[in-house]
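Of the protein chains in this complex, all but one are displayed in their positions.
This part shows chain A:
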Amino acid sequence: MAWLVVRLAISMSLLYTASAVFEDQVGKFDWRQQFIGKVRFALFDTHSQASKKLLLATDKNVFASLNSRTGDLFWRHVDKTGPEGHIDALLMYGQDAVVVVGNGRLLRSWETTVGGLKWETVLDTGSFQAAALVGVQDFVKYVAVLKKSAISLHDLSSGSEIWVENLPDSDSVQYQTIYSGGNGLVLVLGVVPNSHIVIVEYKIEDGEIMNKKSVEAAWMSSLESSCAVVSSGILLCVDQITQSLYTLPLQSAEQTEMRQIHLQTLDLEVVSGFRPVLTSTQPNPAQPPLSEFFLQLSPDHHILLQFKDGLIAPLRDFNPAYLAAFATSGERTVAAVMSPKNDTACSINLFSADTGRRHLDTTIIYHMDPNGGKPNRLYVHAFLKKDDSVGYRVMVQTEDLALTFLQQPGRVVWMREEALADVVTMEMVDLPFTGTQAELEGEFGKKADGLLPMVLKRLSSQFILLQAWLAHLWKLFYDARKPRSSVKNEVTIDVLSRDEFNLQKMMLMVTASGKLFGIDSKSGTILWKQYLENIQPNSVFKLIVQRTTAHFPHPPQCTLLIKNKDTGLGSLYVFNPIFGKKSQISVPALPRPILQTLLLPVIDQDYAKVLLLIDDQYKVTAFPSTKNVLQQLQDTASSIFFYLVDSSQGKLSGFRLRKDLSTELIWEVVIPTEVQKIVAVKGKRANEHVHSQGRVMGDRSVLYKYLNPNLLAVITESTDTHQERSFVGIILIDGVTGRIVHEAVQRKARGPVHFVHSENWVVYVYWNSKFRRNEFSVLELFEGAELYNSTVFSSLDRPHPPQVLQQSYIFPAPINTLEATLTEKGITSRHLLVGLPSGNILSLPKLFLDPRRPEMVSEQSREENLIPYAPEMPIREEWFINYNQTVSRVRGIYTAPSGLESTCLVVAYGLDIYQSRVFPSKQFDVLKDDYDYILISSVLFGLFFATMISKRLAEVKLLNRAWR
């Protein structure tokens, strides 16, 4: 019987926590965007004329195929992160794409139409140098992979290894390139820096060394960066010190040294400090490369040269020109060159490669985004038109990782913002009111000027409201007649306004490349973007909302703190989060490294919250630092505390602000680094509301929560990583007094630890190294049956330590990230959002993570709705909020409250971005989508008329009776 009760209790509890999406709700309030990252290799499928495929390999270890007409993904393969999944090379021939992965660990061939794996070969160990397709008699049959000490040849259709040969003298010679001109030989080129070049010829059939020679080249340090093969096997190198080009026929027996051609003889000069670049093209791997090549002499100077009969002749000089690239269609090879047109636009022109003559009517105008970066890569897709002339499209990659696909005469076909593949931090900001709403709001802000004008003003604003309402009604009526699909109106920055329930917000996203985005949360449309130049690649960002949209007419204000990780030096970027415009407010200079930032609830006369920045000399800079603010800071200085964490020394220290904006050390906790190191410190979210002070227990008494807003959760990991002795420590410290509230040690555990700190609880996930599984642990803090001081919480006056309850559970899946839902008033029950490596976002009811879950079911625990303790945490498919919209490599989850208490907005980001809403306690404050309005109104009207009729009847009856 008890068992039945247990099961009943579980099923009952599940009944009201189940939160799946119905089929017809798919895509209604959620969206996903998929990204690939910074492009390293891009190849157009030139196999057939009608092909729309574009193959890309990126620095995020993604190999993908894009539809070149729309920019959508055909398919995408996400490999392991880090060097293990690094894509070293991408080669394409016909329908096959050959990829070398993981520093030459794997050789894979993909079928490009559907993205299926054709074959995979594990290569011998050794660091990867180069890979090339090898052809025999106009037919590409093999792929050669060059490693540090060996070369191997593989069959292109099956991947089987034809032969593998060790390279001679591989410990002294750095072999760097492979060349094959389709004549039955594979040439491997190596260099001994500042000494000589080594050329080894292998026979394709059996890998026999046919020839080996070395050529003096004392000036050369690297083959890869300064050489190219042109024409029929001529090695061409450039050296900026001697200002010369060097040529060497690779297979000639008589010439034993490189021939020097001074650039001066060609009237050319390399700009000092610039490393010249040679670009050649080999349209068909089974044939020798073309004799034309590009030489880049300075960042904006290219020249097209031709090698003919041992001589180099310039074909065309492109000065200025940012980028140049070759492309081949059929038998014709063209060169596309991007030159600056004016400050905001570039023009791209097509030239025939063999003569350098310009093709007529081939100009593409590329408009540079004033808020974006400069173009840095050009990929050209050439094709033959019906009249046999060459047409082309280009893909431009800019510094801010935007991919733009253009066609003549400059139409942007599509655009992808690949910076969004690496979101670092984000915030959500409420949208502003509409003009009419703002008008009404503004009325209260103004000074009163007489009774009559006030009345008139009120009347006029009410009239405007009425007008707006009528317009809205008309629009509703108008839209209702149209089919649903066509009512999709475009979101632009001008029509942006807050909706009834504040469900639509502005998502501010900061990416690692230093590009900021403002995205509409409802549709995922990018409303504005801003590229911050000169961002160091190792910068850390902190986004702070200083003023929300609530203070009309002051515009909302966000501040981004950009900090260099190495030097600690920071800078502030202040902007309007709705329009993305940089604010004109003067920003304090930050000459010293910043240790900590603190957003105070103190506001200045313009309603901006005060941001305190603490530098390494413990001096405080306030922003904004008006007189008003400084006065307020002086008044409240003695109650402003902050903490610093120095994880290298294991030191946590607390400071108090003095009236002169200096600080004093008031507490210090030192955790010896020999035993354990601090891995993370987290406080609570400032915008979190707790509705209920306590929990009602089974006997109607109340267990009060310990709600300390200053509490910090410190997570440590042991330095000893032995599976029996390793541990994870959790220390709860009061951030004001430095008092250790609770200290616990999870034995036989190690990181990575993910944790959430909210209300009166901390949930953390660790790896149990003994049982080799992930475990959840929950800590809850209670004051007990009585509150010490129920009116106000002060860290300085709370002498009794809280009661701490803790319970742990097994979680049957690894975890990427953890976050808790957040709602407007905190009435709705909480859920934990767990990002799984599979890409699913699990919405786990906090009900399951309750340390008061009883071992044995009793009358009281049932009364309290406690689920009996079960050591394993369930994972139910219907708890996945993103059904099949998996988020690759989810790195963070952001939650924000909406205007509806039941609804919490969720954004999960990683390689992809997914936005949705969750309803932890179901939609208790919203009518269902399929609510039957017709039925309820017909019942109402029916009742109304029934009363009317029966009243009439009753009257008649009364009258009749009176007559009787």
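Just so we're on the same page, contacts are C-beta pairs under 8 Å (C-beta built on N, C-alpha and C of every residue); 3 or more make two chains touch, one makes a residue touch a chain; residues count from 1.
The rule is simple: contacts and distances are computed from a predicted model.
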Omitted chain (choose from "AP complex mu/sigma subunit domain-containing protein", "Nucleolar protein 11", "AP-1 complex subunit gamma" or "ER membrane protein complex subunit 10") - UniProt protein name: "ER membrane protein complex subunit 10"
Contacting the left-out chain in the complete assembly, out of A:T567, A:Q605 or A:S701: A:S701
Selected residue (touches chain absent from view) among A:T559, A:N708 or A:S808: A:S808
Hidden-chain contact residue, picked from the options A:G518, A:G729 or A:G751: A:G729
Among A:I671, A:L711 or A:I815, residue touching the chain not depicted: A:I671
On chain A, residues whose C-beta touches the chain left out of the figure: 2-3, 638, 664-672, 675-676, 697, 699, 701, 727, 729-731, 733, 737-740, 742-748, 768, 775, 777, 779, 785, 789, 796-799, 803-810, 851-852, 854-856, 860, 869-872
